[in-house]
Each structure stands twice: as C-alpha cells, then as structure tokens.
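Note that one protein chain of the assembly has been removed; the remaining protein chains are unaltered in position.
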Amino acid sequence: MQLVGARFTAATALVGNDLSTLPDFPAEIRAPAGTPHGVSAFQIHFASRDILTPGDYPNTLVAMNPAALSAHLAALEQGGTVIVNEDAFTKGNLAKAGYEENPLDDGSLDGYQLFRVPMTTLTTRATEDVEGLKPAEAQRTKNIFALGLISWMYGRPTESTITWLETKFAKRPAVRDANIAAFKAGYNFGETTEIAATPVEIEPAPLEPGEYRNIDGTQAMAIGLIAASVRSGLQMFFASYPITPASELLHALASRGRFGVRTVQAEDEIAAANMALGAAFAGKLGVTATSGPGMDLKAETIGLAAMVELPMVIVDVQRAGPSTGMPTKTEQGDLLMAIHGRHGENPIPVFAPATPADCFTVAVEAVRTAVRYRTPVILLGDTFLANSSEPWRIPDSAGLPEIDPDFAAAPNTGDEFMPYLRDERGARPWAIPGTPGLQHRLGGLEKEDGSGNISYDPGNHALMTELRAAKLEKLAEELPELEVDADEGAELLVLGWGSTYGVIRAAARRVREKDVPIAVAHLRHVHPLPANTGDVVRRFPKVLVPELNTGQLLSVIRSEFVVDAIGYNKVEGLPILAEEMEHAILEALS
Amino acid sequence: MQLVGARFTAATALVGNDLSTLPDFPAEIRAPAGTPHGVSAFQIHFASRDILTPGDYPNTLVAMNPAALSAHLAALEQGGTVIVNEDAFTKGNLAKAGYEENPLDDGSLDGYQLFRVPMTTLTTRATEDVEGLKPAEAQRTKNIFALGLISWMYGRPTESTITWLETKFAKRPAVRDANIAAFKAGYNFGETTEIAATPVEIEPAPLEPGEYRNIDGTQAMAIGLIAASVRSGLQMFFASYPITPASELLHALASRGRFGVRTVQAEDEIAAANMALGAAFAGKLGVTATSGPGMDLKAETIGLAAMVELPMVIVDVQRAGPSTGMPTKTEQGDLLMAIHGRHGENPIPVFAPATPADCFTVAVEAVRTAVRYRTPVILLGDTFLANSSEPWRIPDSAGLPEIDPDFAAAPNTGDEFMPYLRDERGARPWAIPGTPGLQHRLGGLEKEDGSGNISYDPGNHALMTELRAAKLEKLAEELPELEVDADEGAELLVLGWGSTYGVIRAAARRVREKDVPIAVAHLRHVHPLPANTGDVVRRFPKVLVPELNTGQLLSVIRSEFVVDAIGYNKVEGLPILAEEMEHAILEALS
Amino acid sequence: MSENGSGNGAGGNGGALPVMTKADFQSDQETRWCPGCGDYAILASVQALMPEIGIPPERTVFISGIGCAGRFVYYMDTYGMHGIHGRAPALATGIAASRDDLSVWVVTGDGDSLSIGGNHLIHALRRNVPIKILLFNNQIYGLTKGQYSPTSEKGKITKSTPFGSEDPPFNPLALALGAEASFVARTVDVEKKHVAETLRAAAEHEGAAFVEIYQNCNVFNDGAFDAVRGKGGAPNQIRLEHGEPIRFGAENERGVVRAPDGSLTVADIDEVGESALVVHDAHLENQSHAVALARLSERPNGPTPIGVLRAIERPVYGAGRQRELSEAYAGASMSDVDDLLHSGDTWTVS
Partner (left out) sequence: MSENGSGNGAGGNGGALPVMTKADFQSDQETRWCPGCGDYAILASVQALMPEIGIPPERTVFISGIGCAGRFVYYMDTYGMHGIHGRAPALATGIAASRDDLSVWVVTGDGDSLSIGGNHLIHALRRNVPIKILLFNNQIYGLTKGQYSPTSEKGKITKSTPFGSEDPPFNPLALALGAEASFVARTVDVEKKHVAETLRAAAEHEGAAFVEIYQNCNVFNDGAFDAVRGKGGAPNQIRLEHGEPIRFGAENERGVVRAPDGSLTVADIDEVGESALVVHDAHLENQSHAVALARLSERPNGPTPIGVLRAIERPVYGAGRQRELSEAYAGASMSDVDDLLHSGDTWTVS
C-alpha cells in the first residue's frame, strides 16, 4: 500500500539509517511517501513476524505537528493509531497547516485511536537535568520519546534500544543521556497512563457488496447500544466508573447526547451498577460497563438485578490477569466469573461478541434479551476487541430486531397487579413508576411466586429457583443454532468463543490449504449455550477449545456434554497468533 | 430420654390439651418432667415426621423466668435452644431462683443457642391496643408469643394456628385478638431479627471411648481457629462485618481476648477482607467471615490476596438463596462462586467441613494450608452446620498438626531478597515488617517471577499463571486421599461434600439395611480435589451427587473426570431428609 | 418550582390534585417490626404526610437498603425497591437522575447508610441528587440482633463488642455537612407533628435532603434517646426555627450563644440576656453556623438541636440535563441511527 514510503533517510529525525542497527525492534520505521526533509511525521509498519495478529499491519502515525497530520492522515488506515504531539497544536501551527478547527477536538479523528501527548513539554522536562545539553538537542529527542512510547505500546523490550543509544551517542554523553531519558520517559508514559496498543483486525474476509466503514469494538458497541435504545423506545442510562480498558465505552457514549444517552461517572462500580438498576426500575435502558476488578464489585448488585428480574446490561471488557494484573493487555479470563461469580443460584445470560464489528450486533441482542426476559445480561468483550478495528459492512437499521419494552399498563389478575406473574417466556411484567394502580415493591428477599411478596416457604423457594433457571432454558431454545463449518470427514471440531473468532478462522484457512479437513464453530452465546451445542460437539471425535485463559469454556463443555474436549490455552496478555493456532490444530489432529 | 415429660396439662399456660387440636403444629409440647402447676417453662419435641433432620429431636426450652430455667436446663440436651423471657430475669427473680450471677450473662449458657427475648414488654406492647383486655389476660398471651416465635423458627405455617385461636376464643373477642396479636408479634419478631432455628445433629455414630462434649459448628470453628493460632504462633486478627448467620462467629471470637484474638467489626465486608489481609502482611493470622452477599463484596480483595500470595482464611457461612434470599435458611449455593467468583485466573483452595465438630478440624487445616502455601483459603460452612450441634470426642491438642509460619529472616539470593522465590511447594517467603533488610513491595499488578517487580512480559505472565495454579496441584497431592466406604458389588457411589455428610451416612445405613450395596465418599476438600478423586468416581458405574443447590459439585465432577454423574438437588432452604436421600439413592439404582 | 427542576416529583403535576388519603399510601402487607418499635410511629407520620404533599402514590418511590428500617418500603403502597445493604442512595440516584417526574425517598438505617453505605451517602449529598434520605438512627444494628453501629457511643457493649466498642461514633449531621449536603435536619420518631413538619420541609427542598430521625429500638437499644425523646426529653429539644433566636427548655429559659472561637454553646438567658441569643439562619451559604449547631451536642444526652439546620439552594443533580436529553431522545429516530452508522469515512464495494 502507498503507506510504505521511502526508506527513512539520514536526514530524518529518527536517527535515520542506523535504524537497521536497532536490535529487537522489528518495526521498520519509514517516512511517509513524499516527506519533506526534516520529517515531521513517521509511520510504524510492523513486519508480520511481529506480535498481535498474524499478517496484520497495525499502522501508527506519529504526527509532531498539525502539518504532519494533515499531510499524512489520509494515508493512514482507518482505525489506525494516531499519536500527536499535543504541544505543537497551537493556533499558529493549526493555521499554517490550514486547519480552521483543531482536528484533535472537532471529532474528525473519531475513526482513529487518538493519543494526545504533550511531547515537547514531557521531553523538555525529561531532559532538563542533563548537564550541558543544548536546547536544540533536547528538542530533537522528542522522536526518541515517541519511540519509547511505541516500544511500550507494542511491547518491545527496552534494554537493547538503550544499549544502542549508548553506543550511538557514546561520544556525546549529554545527547546520549538526553535520548535515553526521553526514551524511558516515553516508555513510562505509556505504562503510567495505561495506554494500550491498537491492533488492526486480521485479513478482512472477501468483501460482499455494500457500504463499508472501519470500526473498532468500542465504537461498534456504543452504536449498538444506541441503536437498541432508539429501537426499543428506552432511553439509555449508562452509569460507569472509569477503568482501563472499559473507560473508552464511557467516553464514546458521553458525547451522544443527541440520542438522549445519559452517562454518569459514578463514585465506584457498585454505585454504577445500582444506578443502572435504579434507572431500569424507572423504565430506562440501564447499562453499566467495567473490567475485571469492577466486575468483582458489581457481583452483589447483578445478583439483585437477577432477583428483581429487571432488564439491565453489564459490559465486561476483559483485561489480562487476576487482581490488577496487566490492565492494558487482553485475556478471556472472566467467563466462569460471569457465569458463577455471584452467591447462590443466580443464573443470567452471558454473550460474547466475536469481532469488533460484531460488538454492534451482540450489543443489540443483549439489550433485546434483557428486555424480553427481564434479566441482567453480561456482555463479555475484551481489550483486543475493544481496541482493534475491521472494515464493517454497515447494516441497515431497518433490519434490526424489534425490542418491545411491553410495559405493564393495567392490573393482570382481576383488579390486582401481580408483579411476578410470568408470560410464556417466564418473563414478569415490567411496571414502571408513574403507572397508576401498579405500585409494587421489589427486593432481594425470596419472593412468592406471582405476588412477589416476601416468602420463606421452602416449596416456593425451590419453585422460584426453578423459574429463574427456566428463563435461560427458554432462551437457549430461542437462540440461533450454533453453526458449524465442517469439512467432509473432519475429525476435529475447533470450538471457540469471543475474540478468538478471527484467528481460528485464519488458522482454519491455513490448515485447509494443507488439505486437512476440520470443523469450526464459534459461540457468541456462552450462557446458556444454544440448544444444539451438544449435538454439534458430539458429532466429532475430537473437540479443541482455544481460549485466552486456562480452559474456562472447556470446563463448561466437558461438564455439560461429558465429552473429553481438550484446550489450547494462551495466557500471555496477547491474542493467539495464526501460526500458533494452526500448530495447535495440527497437534490435536496428530 | 428423660426429656420427654408428662403430657402438657390443661392447667398449663400454653392452652393445654387443646394442643392436640392445634393443626399443622406437629410439635408435641410437653411440660418438663416434674413441672409444678402453672408451668413456667415448656419444651418442644418435634415428631420425626417433622423438618430438619430425620429422626432427630431438636429440643427447645422456653423459660419464662429464672426459676424455670434453673429447674429444667439440666434436662435439656446440650446445644439445644434456650429461649428466655429476658424481662423476667430481674434481680428479684434471679435471687428467688437461687442464682447469684445472671445465667444469661455469666457464660453458663455457652453450650446452648440462647435467645433473650423481652417477651413481657413485647406482648404488652403487642396487645396494648386491644379493647377491653384485662392486664392478667394480656400477660397470659406471653406463651402464645413464644409459640409464634417457635412457629417462625421451625417454619410452621401460621394461618391454621390463627384460625384455631379464633375458634378457641370465639366467645372472648378481646382475648382472641390479644392472642392473635401476640402470636403474630412472636412470629414477626423471629423474622425481623433474623432468628434461626437450631437443629440438633442427627444420630451420633456409635461412640468411641473418650471425653465428649456437645458442640455446634460456630463454636467448633471458633475453637479451631484459636487452636491453629496458638499452635502456629500467629496471633489472630479477625475482621468481619455482621451478617446472618456468620455474625455468630464474630460473637464467639470477640470474647476470646485470653487467646489474644483481635476482633474488628469493620465498616463493610470489603474493609474486613482488606484489614485481614493487612494483618497477614503484618505477620498475623488474618481471618474474615461472612455469608453470600458479603462474599460477593470480598471477591476483589481475595483476588489480591491470591496475587500477593499471603496466608488468609475467608469463612463463608452459606445461607439460602441468591441476593438477600432467605437469610436464616441453609443452602450450599456458593461452591462455584468460591472456586470461580473472581476475575481472571485466580485459583485458591476451598475446604468444606462435613459436620459441626468437623468445623474444628477443617478450620485448623485451612489455617495450616494458608500458611504453608501462602494463599487465601475459603472455608465453606453453612447455616445448618453453624447452628446445629453434635456430641464431640474432644481431641488432644497435642495431636494437632504443626503450623510453621517460617518467616523469612535473611536475604535469599546473595545479599538480595527475592520475595517471589519459591520453595518446593511453590510457596514464596513471608517477610514481615520489622525484619531488617527484607523490605519489599507487594501489589496486584503482575509480578516478575522471583523479584516480584512489576512485569508486563508475556512469557512471565504465562509462567506466573502456571506457578499460582501449580500450588494447588501440589496441595492436591498432599491432601488426604478421598476415602470410600464401598460395599461388595456396589453399583452406585454417593459423593457428597460439606454438611450433607450426616444425612448421606444415615440414608446409606437405611439402604444397607435393605441389603442394597452402595458406596459413599465425602469431600471435605472441594478445590482442589484430592488426587485420587478421579480413580474413585471412575470405579463405579453410577455416581450420585446430592447437594443443597442445583448441581454445583456435580458440574465440577463431570468436567474434571468426564463421567456422567447425576445429582440429587434440594433447594428449599432446608437440609435433606434421610427419607429423601434414601429414596433418591434407590431411585438412582433402579 | 425553580428553573433547574425540582426533582421533588411535582414535575408534570399540573392541574387539580386527586384527593388522596392516608389509606392510599398503606400497602396490604402486615407490618412486622417489634411491638413498640419507633419505626411504627415514623411509618404512621409518613403515611399521613404523603397525601398532604400531594404527589400520588404512583409517582412516589421509596427505596431502602437492608435492616429493620429497610422493611419500610413494603408498607408503603407506592413504587418501591428494597435494595441491597448500603446501596440505596445509588439505586435512588439512578431513578431520580433519570426521571424528574417522581418523588424519590430513601429509607435507611445507621448501619446501612453510615457503615457499609457511607460512600454512596456522601456522594449523593455532594451531587445534590433530588432524593429525600431518611436515616432511621437507632444507634444499633437491629436486624442482625444488636451489634454496635457507627453511631453507637464509644464503649458500647454488644455481642460483637463484649468489652465495649473501641471507636467513637460519627455525628451524622456533621458528616452530611462535610459532604456538602444542601438540606440537613433532625427529628424524633415519636414527635408526630415535628416529624411531619421536618419531612414536609425535606419534600419541598429541591435537591438532596438529609434527615436524621432518632428512632428507638426497644429491643436492642431501648432508651438511647430518652434524654431528648418523649415528655422527659422535651426540655432538651432545641427546636430550630429559621429567623428565630434559638431558645429552649421547660420554660424556654435557655438559649444558644456563640463563643469567640465561632462555636455555639448553651447558656441561661438570665445570665447572657436575650440579645446574646444566636438567631437561626438555615439559609447561610457558608456552613460554619450549621456545623456549629451540629456540633452543639455530639450525643443525644443533653440539649440537642432538632429541626432544619440547613436548607440552601444549589443546582440539582440531573435536573435540566435529564430534560434536555429526554427531549433529544424524543427527537431521535432510526434514521438518525442510520446517520450515526454511516458517519465517519465510508466506502462502497460493488
């Protein structure tokens, strides 16, 4: 693609052709096509042996000033990462570059992952203690700061770069120290402010005709929730407490006032969940979003939501590790917590989008399910899905499923209102404040079937436990069947869920190119499982479940269907590579 | 037993021989042997068709004044329930009854479940609005108040009793209303103040020689924790937030200053868990206790404890239902939450005592495991175990296992201290503040193997995830093997865990009396499972897993060993009855 | 009704009010508190007050946490939710911030709101969410059978503190003021008239209202408020009236004066003279006066201010904003969604 410019020249800021001597830094760093001397921008192009997703080309534009941005943005792939030196976006520079509005603020970069970094200030400060450094030299270290930042984002080791700087500037101690300081400052800035890399989604499938855009998982989920809100007639109330990487969803929705989206930054995750639940009681679309640590905190409230049987959506953007872990890295470690992470018998649906764009579809589904079944629904995304992007054939909103709040308007038993009288799906009436005659009280104590009054009756507790579980059984029947893409005589089924979709598909293609028959299926509904899941897994002698955890879906499949499925598990905070997946498949077959 | 006194006579306060006409109240209510006229106490003796545990005789003494208590306490089974009219324990009455100290305060009732209820005040207040009621009549309703309270405790329906009162006092409206008011007041008092019934443990096994005492699960656990504290040289720091039924453990430990037990009533469960963890860091035996809703809240902190690998014990006294549920009832609904209820891969041991007395043994084991493996350990009790009691052959403290804190005292790598250098069990050094030269920092971010420094290295994360899991694998090997009590040619293994031990054993006896061969095994270590568990379950064509939930251990067994085990599940807030269990076993065999 | 919305449920309350009675607010559930519990008196006062306030049951919402106090919601024939322990203010915020046509009340206990729920309480007050928070302070944990609470006196002997509690209590009013509360008041369960007046003022206040109600738990903490409750306690009740000199006592013979350090103290009027009495001003922007009042008595053992300490106007959380958004939402159509879907750079594959 035209992105790949002329080899970075000695003239350019970023230490020119010595770059080849920069060890352990597989990225080739190039000047954008037609860069003037004294380059003011550079682009990172990772060789495919490198990280994240196989054969993909995360493209990052580092723009040291507005001119550089205007000159090269067009060339950058949609959804790519734009890192700007915020300090350089002054009125003057903007004018020079022909910007009337500041592109960092006017939303024109919405399609990209934008990082505004005051590089001038930071490098100046980082180098101010270096003895005998000339201001000009200090300034020039900006790019090394950027290199440090990128090293963090793409998980490059730092030692070798530092040694390289040491040797390179051996004769000029001041410059050496300044560059090393700038490099570290850039790297640490990434860690300190929890900046995450933005992989771009792997090879897009052959494209069907239609209108396309590039979209990342965060934007897709935000738009999906908005579409569901408008479609349902339920105004959205989104309460959340910031946490990497889920904060991005809060940011994405906070500016959607046009669609009546009410966002609240709560005092903590417990409050956020309760606010969303309160809004649901009030007749709104209550949504909350967080990541692992916040999910722990929401557990008790989600349990209450399941008990009072109100619609609510909880988004968990999974991040790596237990406890604080590795906040900017990806993992699928929260599946079993989503299913079992509340005391008592507390079943609720758990959905997991397969690709960035799929976040749109699954978000709509989650809302629809929450409303139809009067239940909280957990949406399991992850860092990889949230940040990565893919070309998306824009759906026609007319095609969206109907979502009917079906508010209760009148008594349902003579002139009595029974808040726990259920419909054929097992869903109870949703009567909202303001509706005369339907006043009722909900709560976490076990309730009497029908009336919803407090009940300690043993039989009633057994019955209510059953009825709450029955809703999921009903849902399982309603879910789209699990589709299998199986070759003639396939011995092995590769069963995935969530963000491993792309790499499993890529690996399957590679395996098939070797004429090895296999079957692939992907779960977007992980709890309950689609009704035909058992039949599918039993059809194949071998079942391989690849996951970014130590085998969570695997344990569900084994216990549900008593099949001796095996897992392929990677717990490194990084997605699975196509090579790794391919190898695992062939391994499992041998 | 000598408890069973003469039939309650017409002379007695509690509506005398009309009792037989009291429907739906299976308890026979008897005057204690040798009760004077105008009985001032009565005892409840449940027919075995009734509740809780088969063939057992929960005995409850209701003492309306000190005299009654002194007269009849001796006759009451140890660990039984004593309900007293607190108002009547005045200096005067105490003297009359020959008490120098108030028995309600001097600990002489420690062996019993004591409920102090100001019955005089409450009945007076409950009946004060009744028109034309004579004070004497009002007073006499005290016993009906008590009947109401007992009706709550033993889950008797109320309607029929009320109808019965209505008919009985039809001609005396004032007395009727007063009695009904008193009855309801008693019943509601039980519900409002979360008073739980106290079943007595089922048929004790044939007794080996030795010294015995009666003990309930709460006391046994308290003493077990204390024994482990003294044995280990680790002073106990017990932080907890009150919740039914776990509060009792806090109460039991709060008075044990003699053993240096520091109890703190924290502001909430999150704080309690953090205080216990902080104390552990400081070199104490950190313990916290709660029930379901509190477990949800502790999840994030338990996850941190697992990450910083410090010893800590978390007691979960399981209660019935999701959310607030039925706080005074029993269930085993928290098993999967205990195992999976934290985000990310966060494995920690989960132990579950089998009987009230076993709470002692398992508490000691939990502490030992926490210390040996530097890990939080979850102790899963339940309402039934906590409140019920059994005769206990008092163990010799000399027989208790050694518990060695093995504090780090010196650098472990040259003159460096590596806080994450592991021993053969995979346990890391426990260096406590005050130890010169071993200063180090712990935290929830992923740590570098050995040094414990923050690390985002992919390989390191995979390794640490493995090492944390490896500790449990090692533990599994160290655990006592799962014992099977199998008959020749047994087709069915009944595999239980926790408080179902007694009823499974009782049912097994019944089945064997019918010459049906079966096998029984009971898990006291539910995570990890003892190393031989797989061999055991695979030995039998059929495996039946009885649980007070919808099949939680069952799912573990099925997924671990891919065996088509089936469950027997009861979710009524009550223990399984021997009849039910027997029936389920025969069912499974047919 | 101020511009920035009242959030006291009067929204859309135009036209003639339906005639309502106490009965309209009584649910069919049997009240299950202990006989003699202070909660009964409060319930009766609230049920009697509601028709006067004039907001119909269907537009009134009661939210509670866990505790004896929490049972309150079941007895009101309004919309209600018995939430989880300590989270009622957050639950109520979700309702009040998304619906400004409702009157939202929170009923909570001293453990529920000051122990586990402290964070949500202070944030709801800081935000000035339009909810009326009734703190039933019995200085004990009732439902869990009598452990001490953050309002129990230091040294309190309970099941969890057999040797006496080690920690000094909160002063709920002082804490609320420290959390920027715009309305702070106190009343006493059995003082029906005073409870009604105080809650009416709370209902009329725009924004968050915090009302501490001394509530006797006659089973686990009987008599905790005797010094200021009932006949015996009347002389110790310092009844605050905005604009009036602060005086009290059996013959109104005592009053409140300001010390040089800015604090308030009690004095005999004979000694200090009428003119020395501090005149109560509940509308002061600066909190110093209200705090001095809250600190006048740390425990309800002597002269204790009751009534409205502070009631100031400040922007109501969510008001306005929610209306804007609702209008925007009402205007949003699926075709706007299509615009959103097609926003940013798009390209066509044919």
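We just call them A, B and C in the order they show up, numbering each chain from 1.
Heads up, the rule we're going with is that a contact is a pair of C-beta atoms (placed from the backbone, for glycine too) under 8 Å apart; a residue touches a chain by one contact, two chains touch by 3 or more.
Given the structure is predicted, the values throughout are model-derived calculations rather than measurements.
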Shown chains touched by the chain that is not drawn here: A, B, C
Looking at the full complex, which residue from B:Phe115, B:Phe145, B:Phe237 or B:Trp497 touches the chain that isn't shown here? B:Phe237
In the full complex, which of B:Asp87, B:Glu191 or B:Glu267 touches the chain missing from this view? B:Glu267
Of C:Ala174, C:Val195 or C:Leu340, the residue in touch with the unshown chain: C:Ala174
Identify the residue among C:Gly67, C:Gly83, C:Gly118 or C:Gly344 that touches the chain left out of the display. C:Gly118
Just to verify: which one of C:Asn128, C:Thr198, C:Asn221 or C:Asn236 makes contact with the chain not shown? C:Asn128
In the complete complex, which positions of chain B touch the hidden chain? 78, 110-111, 207-214, 223, 226-227, 229-231, 235, 237, 239, 257-262, 264, 266-268, 270-272, 274-284, 286, 300-301, 304, 308, 393-398, 400, 432-445, 453-454
Even though one chain is hidden, which residues of chain A still touch it in the full complex? 118, 121-126, 128, 184-185, 188-189, 191-195, 241-244, 247, 250-251, 254-255, 257, 263, 265, 267-269, 293, 323-324
Please give every residue of chain C in contact with the chain that is not shown. 115-119, 122-123, 126-128, 150, 166-171, 174-180, 258-259, 261-264, 281, 284, 286-289, 291-292, 295, 314-315, 317-318, 321
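The rule we apply is simple: only the chains that are shown with their structure count from here on.
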From the centre of chain C, which chain's CA centre is farthest? A
Return the distance between the CA-based centres of chain A and chain B, expressed in whole Å. 42
Taking each chain's centre as its mean C-alpha position, how far apart are chain A and chain C in Å? 41
Flagged in chain A as touching 2+ other chains are 300, 304, 443-445
Residues of chain C that contact two or more other chains, please. 66, 82, 84
